[in-house]
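Some notes on the structure that comes next.
Missing here: one protein chain of the complex. Every other protein chain is in place.
Just so it is clear, A and B label the chains in written order, and each chain counts residues from 1 on its own.
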Amino acid sequence: MLDLLKSRLTHGYQAIANPLKADIHPAFPGMPILAKSADLYCLNDICPVHAFSEQGLDLGKCTFCGLCSREHPEMISFSNDFKIAADTRDKLIIAPGELELSKIDFRLPRRFHHSLALRNVSAGGCNACEMELSASNNVNFDISRYGVEIVASPRHADALILTGPITANMTEALTETWQAITDPKYLILCGTCAISGGLFAESAAIDRAFLKHWEACLYIPGCPAHPLSIIYAITTIMGIS
Amino acid sequence: MSIGILLLILTIIPALWKRSGYFVILWVLGSAFLAFEYMEVLYSRSLQEFIITMSPPVGIVNIALNKLSAFFGVIFSLGLPLGMFYGHYYLKEHPTKDLCSHLFWLGLMGISMHCVLWIRHSLVFLMFWELMSLSSFFCVLNSKKENIQAGLNYLITMQIGAAFLIAGFVLTYLSSGTFDFSGFEDMNPIPMYLILIGFAFKAGVFPFASWLAQAHPVAPSHVSGIMSSMLIKTGFYGILLITSLNRFSLREIAAMTLIFCVSAFWAVSHLLFERNLKRALAFSSVENVGIAGMGLCAGLLGIHAHMPAMALLGFTGVFLHLFFHSIFKAHLFYTSGNIFLATASLDIDEMGALAKRMPYTALMALAGIMAISALPMTNGFISEFTIFKAVFETPDAALITYILPSLLILICLAFIGALGMIAFLRIYAILFLGAPRSSLSKSAKEQKLGNRLPVFFLTLAILITGIFPNIALRFVKPLLRWFDLDMQQFALLQSLSLKITYVYLIIILLSALLLVIRRLCIKEKIGSTWACAYPKVNPRMQSSSLTYIQPLAYFLKPITYKKCTHVKAQSAFPTNIEYHEEHPDALWDFIVKPATKVITRFFALFNRIHNGKTNSYIAWGLAFLVFALIWVVGFK
Partner (left out) sequence: MIVRYSKEDIEPQKLDIFLSDIREMLLCGFMPLAFFGTDEKLLYSLMGKNGDLRLLCCQFPNPFHYPSLSVEFPCFNTFERELHQQYGIVPINHPWLKNVRHNHQSSQEIEDYPFLRSKSKLIHEVGVGPVHAGVIEPGHFRFLMRGEIIEHLEIQLGYQYRGMSQLLCKGNLAHKMSLAECIAGDTVIGHGTAYCQIVESLSNTQSQAQDIRILLLEMERVAMHLSTLSSLAGDVAYIMGQNIFAAIRTFVINSTLSICGSRFGKRALCPGGVNYGLNSDQITRLSSEFEKYTRHIQNTSEALFSTTSLLSRFDDTGKLHTNDALRFGFTGISAKASGVPVDARTDYPDWQYPGFLVQTEISGDVYARAHLRYLEIMQSLQIILALLPTIKPHAPLLEPPSKLEPGKIAISIIESARGRIVHIAKSKDEYSALWYKVIDPSFVNWQALSLSVVGEQISDFPLCNKSFDLSYCGSDL
């Protein structure tokens, strides 16, 4: 008992006061800033997932590996802005010179503004996004202070948060889970693999047909998505500023 | 009465011609007349009395009805025709080998059950008692070999019980000088105990109750239903008869309490693990007789301690429980009969998902299961509640000698009630819910209307007497007055029942309202059960009968006797895993079977006499004659 008290007292208070205004170490690769003069073709050659195109950098494909910024720091650099999320796939494409992503316009209906139940389906991810998702529930980040909880049964869920590129072996399980959630339901894609397939997009073992039928309402890029990004994204669609 | 009895005797004619339809119609008519007679006796002051004089030693035979007989008579006259009706439809689907003899013995059993209630003369009573046992034995008999064994066990047990009765009656005659039942007033202890034990055999009280679990599963369902709901009550009728004519000492009451409590507990500990549906119901009958006995003991304690409330509530509890048990036990046995007809099996581990295939049966069975678990809105709740209330009436200032038995009743009733509920929940869940565990239950279909109609009437009876308990209380009232109990307390009980009725009605109304609102406002979408998104769920992926009970079994280990065979995983790559367990009757295995063996071996010693040769028989006969001559001439 005394051990417990000693441990608790020395540990101190760990919760981040306001996750929406927190600071991350500058080394964290958040929002990439493309210089206006950036040679997108050159950068695309270096990029392992070829995330660059004429429009700019597709954050949905970017794995934040930093190869481009280390080779050509003059063309691209990553700030430590963790507020990267979008409600449509197009908004994730960053044009040269853009300093932040377009605002998220989508808002959940009023009844979800103080209570959102998420059901996670891990569809072939490397486990990093899953660990970050459960970390957003821990004593530091504590997403549940906003009324968001991760539930065990899809029958209790309001939204399905997908991590992983959707392997062919998981398609049926994913579809069943989605069908088991009662209306109204929403789809959230967490992590680069979920949004675009990431490094596995060309693998024969991946089957992303599910996303052709169902549209997501929220895209959270990152490899893995940082808990602060997850919290920012979800609280934004819940209407919490 | 004479018309009724005449009609019942006439039923033998269609029986012999295998016309079970007319048989049933005559039974219904005859029972209607009888019921009318019984009700008249119950509610009015008239006493039907006949006196038949026969030659000695039988002497004057008194045939009369008192309120106690009338009470049981009403139960019999309502329950028997229902049983016959169900039997008619049951036998159509599952015919016995010889219909005419089966119907004959069935009719005879019913007639003898009624006659037993009127006879006030020990010897004639015994005659009809034996006739009842014999005819029920023939009804139970089926053609299969194991069933003959079970039937014979039943007959022999009944004969042993009758032996106790004979001994008791003879001793009473010797001490009182008359065969009439009036000789049972203020009996000596020994004959009283013998008679009580004799009746206990019939009623199903530990340790004489093993025959129930053997006879009921093998008998056809209508016979099981009649036996469990009414035949057993004749035994209890006998016990109540002795109770009405005697005063018990405190020690005797305490002993009775202990016996009934142990009996109910023993029954429940078997019921929890039972896989055969009818055997489970048989054990439940023993449990309920135990509960009725607990009520009786509470009533007797009340009389002995001059606590009128306890006395009244205890006796009300007994009578109500006997009446209600007849209703819901018959209901459950007929339901099990329907399930047997649909699935050709009584093993609950082969059933599952019957609710989808037999929706009416499932719904009505729910009422029956709730009644036997003593859940509110059913009549089982009312009777157990009354017995609880009786025990709660033990005043604080009472002596420890009164508190201990009532405490025992309280603890046992609570515990047994909970265990009973667990047991029947397990049975209901395995039978009706989930997925079909075998092809037998997969192909089950709802039974015909004729099979379902008796169950429906009994369900109505359960619900009506459960929601409006005052109806049943009015039925019991004259009997309580006849026992000289405090009717003021009864009035209090009636007003409480009225309040209970109001509460139920409010709940029913609110629920109906909510259902209507839900129907109107909520759009339902039916999807498949969530199974962690595994696409091919098979019927093995649901609880078996062991799953429900295994955690509880851990705590009941000291008092359970089980035989199990367990093939464990032999290595990291097992090829076969098996587990089978059985809960045989420890009493039967450890006392009756060895005793039978000893007795058989003793009689085997006389095999040399019974060697089948006529010559040696003549020789033995001659030797006996010589010996008798010497005895008579020599010593007289």
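What we mean here is this: a residue touches a chain if its C-beta (ideal position, glycine included) is under 8 Å from a C-beta of that chain, and two chains touch if they have at least 3 such contacts.
Because the structure is a prediction, the values reported are computed rather than measured.
Within the full complex, the chain left out of the display is in contact with A, B. Which of A:121, A:220 or A:237 touches the hidden chain is settled by the complete complex: it is A:121.
Of the candidate positions A:20, A:35, A:199 or A:217, contact with the hidden chain is made by A:199. Contact between chain A and the absent chain runs through residues 3-4, 6-8, 10-11, 14, 24-25, 27-29, 48-49, 63-66, 70, 78, 120-135, 138-140, 150, 152-154, 164-165, 167-173, 176-177, 198-200, 202-207, 223-224, 226. The omitted chain makes contact with chain B at the following residues, 347, 349-350, 437, 531-538, 540-547, 549-551, 553, 566, 568-569, 571-581.
Assume only the chains that are shown with their structure count from here on.
A separation of 67 Å divides the Cα centre of chain A from that of chain B. Interface residues of chain B, counted against chain A in their complex, comprise 525, 527-528, 530, 533-535.
Across the interface of their complex, chain B is touched by residues 153-155, 172-174, 176-177, 179-180, 182-183 of chain A.
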